[in-house]
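All protein chains of the complex are present and in place, except for one that has been dropped.
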Amino acid sequence: MDVVVHLISGIGGEQDTSFAIVENLLDADADIDELVVVAQSQGIEAVTAGGETEHKVRSLLDAGVSFVACRNTLDTMDLDESDLVDGVDVVPEGAVEVIRLQTEGYAYLRP
Amino acid sequence: MDVVVHLISGIGGEQDTSFAIVENLLDADADIDELVVVAQSQGIEAVTAGGETEHKVRSLLDAGVSFVACRNTLDTMDLDESDLVDGVDVVPEGAVEVIRLQTEGYAYLRP
Partner (left out) sequence: MDVVVHLISGIGGEQDTSFAIVENLLDADADIDELVVVAQSQGIEAVTAGGETEHKVRSLLDAGVSFVACRNTLDTMDLDESDLVDGVDVVPEGAVEVIRLQTEGYAYLRP
């Protein structure tokens, strides 16, 4: 099973839940193949270098989780790719990536 | 690709994000065919005439986006179809419309 997690909320508790869920999905019993986190809007802060959750992003990247950030959000917030945690990819528009992955059969989670 | 955006949150930031995303999805590169916004619960205010986001709804309707509002929500909030921005359609229950569209292959976004 493949899954895309939409990290779009600026609410701290919802971001924490997103990370906790992604960690739980790494459990072998969860039977997950591809796991992609799409960060956009207020959720982008959670994947910035120097942010409070940088260590979580690094640890999940090391564990094989893919992170992608929305370039439209970066532009709106006057951020650059270099402001993101190393290893986070960038896509033109986060929502389009979420839609594309769903059409490829990924399940959708919006914590 | 077809997509349904669930405008269900009463949080201003999440409503703003919904509109920003829908606008970005209109970009030709996004490759979106059908784009439907389903407003219900606290999200209904965003599609009312005279509301803060009426101009955004009008502009997106002009651009070909479909908006539908939930009649159950209207009834609960003592609102009428005439309270909505012109061009917003009404369905008996917003959630049922979201489910129906997903079963037709629409991707789901909940900003």
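Letters A and B mark the chains as written, and numbering starts fresh at 1 in each.
Basically, a residue touches a chain if its C-beta (ideal position, glycine included) is under 8 Å from a C-beta of that chain, and two chains touch if they have at least 3 such contacts.
Quick caveat: nothing in here was measured; it's all calculated off a predicted structure.
Asks: Which parts of chain A face the unshown chain closely enough to count as touching?
Replies: Per the touch rule, chain A residues meeting the hidden chain are 1, 3, 13-14, 17, 20-21, 24-25, 27, 29-32, 105, 107-111.
Asks: Since one chain isn't shown, list which residues of chain B touch it in the complete complex.
Replies: Within chain B, the residues that touch the unshown chain are 6, 8-10, 40-42, 72, 76, 92-93, 95-96, 98-100, 102-103, 108, 110.
Here is the rule we use: only the chains that are shown with their structure count from here on.
Asks: Only C-alpha atoms count here: how many degrees separate chain A from chain B in terms of the superposing rotation, rounded to the nearest 5?
Replies: That rotation is 120 degrees, given to the nearest 5.
Asks: Could you state the distance in Å from the CA-based centre of chain A to that of chain B?
Replies: The answer is 25 Å.
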